[in-house]
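Just one protein chain is left out here, and the rest sit where they should.
Now for subunit A:
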C-alpha cells in the first residue's frame, strides 16, 4: 500500500500539469455539473420539491427558470434532476424529454423529437410515421389516456423557452400546458429562458394555463463572494492523484487570489458582468499559459488574459487599415460632425479628402478616384460603414448613402496607436472643420 502511494507521488511535473489541465479544462469548457452548487440553495430546494411532487405524487406542474445568460439555469436543472434520479422509485418510473428551442425550430420537429424520446410504438427503426396532425393526436391520446395513479410521469424540459413562443399558434406550448392543467398523465413542464418578459410573449390561452411559477436566478453575489468563487473554480479537487502537487497548486491559487493586481483585474471583470461564463473564459486563458516549466498561474498570466479578453475589436480592425482608408475614415468623421450625423455618400467623402490633399499634401499622394473607391468598398466590406437602404438598392456606388459605424473617440484612439501615422493626417483629424 505504502509502496503504491509513493509511486503515486512520483509523478513528473509534466504529468501533474497535464492532469491539472485536464480537470480544470473539463470544468471550464464542458460545464460539468458540480456536486454542490453554491448560492442557489433556495431555488434548488424549490425546484426539487416541485419535481418530486410530479415524480412521486403524480402532480402536474409548470415552472419557468428565468435568469441572464451564464447564470447557471441549466446547471441548476441538471443538478436537481441528478438528485431526483438517485431515488430508485423515480429512476424506474419517470420519463424525461429534453427539448431545445434552437434545435426544435417548429412544432413538427418538436413533436417528432418527443415521440422519439418517449420511444412510442409508432417509432419503427429510426423513422417516425404519420403526418403532423396524426402525430399530435396520437401523442395527446397517449398522454390523455393516463391518469394520476397509474401512468408514468413525464418531465418536459424546454431550453430556450422563449423561442418556443415564436412557433405558429404556440400549439406545442398550449397542448403541454393544457395537459398539465387537466387531470391526465402527470407532467412537469420546466422552461428555461433568459428573457424576463417571457410571459408577455405567450398567447392569452397559453398564459392562463401556465401556473405562473417562476424561479429567478439573478446572481446576488458581491465581490467578496466572487473572489471566493474564483478561488474555488481554480482549485484542484481533493482526490487529485498527486497530493503534493495539489497542495502546492491550491496554496499558490490562494496566494494568487490575495494578490492586489489580480484583485484589480477581477474587480474590473466583476463590474462588467457577474456571470460565470466570462469568468471561465478568463480563467481558461490564464490556464492555457501554464506549462511544465511554468507550473502555476501567476498574477501576470491573469493580467495578460484579461487584456486579451477586453480588447476593443474595432480598434484592432482600425489598426490594420491602410493609410488611405484611415484618411477616408477621418473625412467621414468630419462629415458626420459637420452635418450632424446625416448619412453621406462616396462623392462627399472624396470631396472632403481632396480638400485635404489640395490644401496640405505633404505625405499623402494624390490617388486616382478608382483607387479611393476601392478603399471605400473595403471599408464597406468590413462593415465599418453601413449602407442606409439595403445593399441591393439600384444606384451607382458613388451615390449610395452610408453611415459611419464608429465612435469619434474610437477613431482618435486608433489614430494615436497607428504605426507611423503621418503628422499632418493627425492634425487634420484633430482640427475641427476639415
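Basically, a contact is a pair of C-beta atoms (placed from the backbone, for glycine too) under 8 Å apart; a residue touches a chain by one contact, two chains touch by 3 or more; residues count from 1.
In the analysis below, contacts and distances are computed from a predicted model.
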{"item": "Absent chain [UniProt protein name; select from \"Light-independent protochlorophyllide reductase subunit B\", \"Origin recognition complex subunit 5\", \"Ribosomal RNA-processing protein 43\" or \"tRNA (adenine(58)-N(1))-methyltransferase catalytic subunit TRMT61A\"]", "value": "\"Origin recognition complex subunit 5\""}
{"item": "Selected residue (touches chain absent from view) among A:141, A:200 or A:368", "value": "A:368"}
{"item": "Listed residues A:105, A:171, A:211 or A:296, member touching the removed chain", "value": "A:105"}
{"item": "Absent-chain contact - pick from A:152, A:314 or A:403", "value": "A:314"}
{"item": "Contact set of subunit A toward the excluded chain (per top definition)", "value": "14, 17-18, 21-22, 25-26, 28-31, 69, 74, 100-105, 109, 113, 116, 162-163, 194-195, 277-278, 281, 284-285, 288-289, 291-292, 308-309, 311, 313-314, 316-317, 319-324, 345, 347-348, 351, 364-365, 367-368, 370-371, 374-375, 381-383, 394-396, 398-399, 419-420"}
